[in-house]
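Structure incoming, see below.
Only a single protein chain was left out; the remaining protein chains are all shown in position.
Up next is chain A:
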Amino acid sequence: MGAVGNSSSLQTKQREPSKDIAWWYYQYQRDKIEDELEMTMVCHRPEGLEQLEAQTNFTKRELQVLYRGFKNECPSGVVNEETFKQIYAQFFPHGDASTYAHYLFNAFDTTQTGSVKFEDFVTALSILLRGTVHEKLRWTFNLYDINKDGYINKEEMMDIVKAIYDMMGKYTYPVLKEDTPRQHVDVFFQKMDKNKDGIVTLDEFLESCQEDDNIMRSLQLFQNVM
């Protein structure tokens, strides 16, 4: 139903065979306008409530609340990257959350279509809030792996850490030094990279995280968010 929802409220076009050039031109213009309208009026309706309830770990009630909030902010039913960034930036008034929001968006948009539908949104939230530790860590690994090649290298980690520091903004105490992100990344790699080959694979990541109590504890932090 999701795919069909694309052509939501458009009428079927009636094409009369006619040789009149003026009429033809008029039709062409109308089609062009309708195409443009179609682009802007894309209205995506999510799958049914029961299906989503089966697919995710949320109850019906929670899905309702989630959808209401989602629809309020994105009446068209999909979030594009701009809106995503704007929404996320609202929570961090002092810093620049756009880079991190970009990575988040790519992590949410599993099909890499450039827009996040409600199903993607809810699936990701289900993993993050109600998933097992293994799933959460795997999702986080996917987030860090910017080019989705299955490995995290230092550059990707630098980008992520830099993005996180950007969210704090300029006015911090103590002031952010130039090499603090780099040091942070070095610490991270020291911990995670078991075989010291400069990249972190999924298994290394899972293993290292499960050894660290802090991380394990903080993963459980957001259990009661809904």
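By definition in this document, a contact is a pair of C-beta atoms (placed from the backbone, for glycine too) under 8 Å apart; a residue touches a chain by one contact, two chains touch by 3 or more; residues count from 1.
By our rule, contacts and distances are computed from a predicted model.
> Look at the options "Small ribosomal subunit protein mS29", "SKP1-like protein", "Potassium voltage-gated channel subfamily D member 3" or "Thioredoxin reductase 1, cytoplasmic" and return the one that UniProt uses as the protein name of the missing chain.
"Potassium voltage-gated channel subfamily D member 3"
> Taking the entire complex into account, which one of A:55, A:90, A:113 or A:147 touches the absent chain?
Touches the omitted chain: A:90.
> On chain A, where is the contact patch with the chain that was removed from view?
Against the missing chain, chain A presents residues 61, 65-66, 68-70, 72-73, 87-88, 90-94, 100, 103-104, 107, 121, 124-125, 128-129, 136-137, 139-140, 143-144, 160-161, 164-165, 167-177, 179-180, 183-184, 186-188, 192, 205, 209, 214-215, 217-219, 221-222, 224-226.
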